[in-house]
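Apart from one protein chain that is not included, each protein chain of the complex appears where it belongs.
This part shows chain A:
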Amino acid sequence: MNWADLNMIPAAPELFMLSAILLILLVDMCLSDEQRGITYGLSLLTLVGTAAVQLYTYTPYPVYTFSNMFVADPMGDIVKLAMYGTTFLVLVYTRQYVVERDIFKGEYFTLSLFALSGMNFMVSATHFVSLYIGLELLSLSLYALIAMQRDSIPATEAAMKYFVLGALASGLLLYGMSMVYGATGSLFLQDVAKAITGGSANHVLLVFGLVFIVAGLAFKLGAVPFHMWVPDVYQGSSTALAMMIGAAPKLAAFVFVLRILVQGLGPLVADWQGMLVIIAVLSMAIGNITAIAQTNVKRLLAYSTVSHMGFLLLGLIAGTPEGYSAALFYTVIYVLMSLVGFGILLALSRAGFECETLEDLKGLNQRNSWYAFLMLLAMFSMAGIPPLVGFYAKLAVIKAVVDIGLIWLAVVAVVMSLIGAFYYLRVVKYMYFDDKQDNSPIVVRGDMKLVLSVNAIALLVLGALPERLLVLCVEAMKQSLNAL
């Protein structure tokens, strides 16, 4: 490789972020526990700075670099910006919570940022190896983050489960990748696609590899039948970590899936479509039905995540640019909604008390009608009731499957979302219809209250005016996929 020819500009945001993380590590060493706020501030600054670099280096077409192993394209850029925003929100929401639980340490921030850079590489990678490295950077950071609460048995158990199952999934993925490599002779996504289209690859071998890849991806997304880790990890980890796992990594995982299945194995669409249909239907069904039986809100949100992943896959199943952009839109909206849901749980938790069960939400409208309203917005949005934005997300993916003639799938999807509506309504019931049992005041930092309010109201505002975001997703997808 000739260093003089190396174009670093497409990776500028990642390079900026990595340098900043190293700087934070250094600075944090010199800080006492009372000064930890500086690390917090620097982390937020890093996110803002990275976003600024991202916007500054934005190009409306894909740019390849690092021997074509890395790409900066509009789809990736949008997802990255969304991930910076998400991580920013997560750090703001969890600040008070982690302080109260004694994990307000330098590692908390650096590991979060390392996870984020891992996600960035997942989003930008165009080579099986760089994809895998990004995934592992994310996963290892998350395992460590969960295990940070080392005195908490549930958290340690969750970290262990996540680690073992995550390693298994990575293994499946790698095995599948090796099969594809064997069949096509390349690890570059574009070359894989070309080899398959060219017809020189052994189809049986390819499909064999594809099965493993799809299984590995389903693991990472948390889709049925590879979803068992999701509720356990959500419940065992602290709410802060559950929020972190449920937010930005879903965005990264979505692009990861899109890169591998569409950009790499796109010519095999007829083969993976059927697999995804099964996974999507099972995810929607099992996620929604099992969620009904949950009394723990974190588990409930975990199963709701599983069902949302099913909906998201509907967009991919369509195999059309409209479908992909619908799925992208769905993912972004899903993350926005889940941030509000977990944000409320964090706001209601305090030192020595975890807001975890449905009972803990009882009479929230009497205790604080504003938070109850914000949670109400999140719940109805997740249920897909207009005028909240969750409705347009569902509309977009259902439209995509109707477009390719899978009307039965659309009917299954709406029936499942009807079943799902029940448990979202039940959360609202606890907040609004029941009398309060807990009289302790809800103390929330002013900045978190403001950000959380904006976050939740965004669900309503985007519901009234979803046009901009939809167009953004459509355009980004169009420009990124045209380059194939």
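Definition applied: a contact is a pair of C-beta atoms (placed from the backbone, for glycine too) under 8 Å apart; a residue touches a chain by one contact, two chains touch by 3 or more; residues count from 1.
The rule is simple: contacts and distances are computed from a predicted model.
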Out of "Iron complex outermembrane recepter protein", "4'-phosphopantetheinyl transferase superfamily protein", "NADH-quinone oxidoreductase subunit M" or "Heme exporter protein B", what name does the UniProt record list for the absent chain?
"NADH-quinone oxidoreductase subunit M"
Of the residues A:Leu131, A:Leu145, A:Ile213 or A:Val428, which one touches the chain left out of the display?
A:Val428
Residue by residue, what part of chain A touches the chain that was omitted?
365, 369, 380, 385-387, 391-392, 395-396, 398-399, 402-403, 407, 410-411, 414-415, 417-418, 421-422, 425-426, 428-429, 432-433, 466-467, 470-471, 474
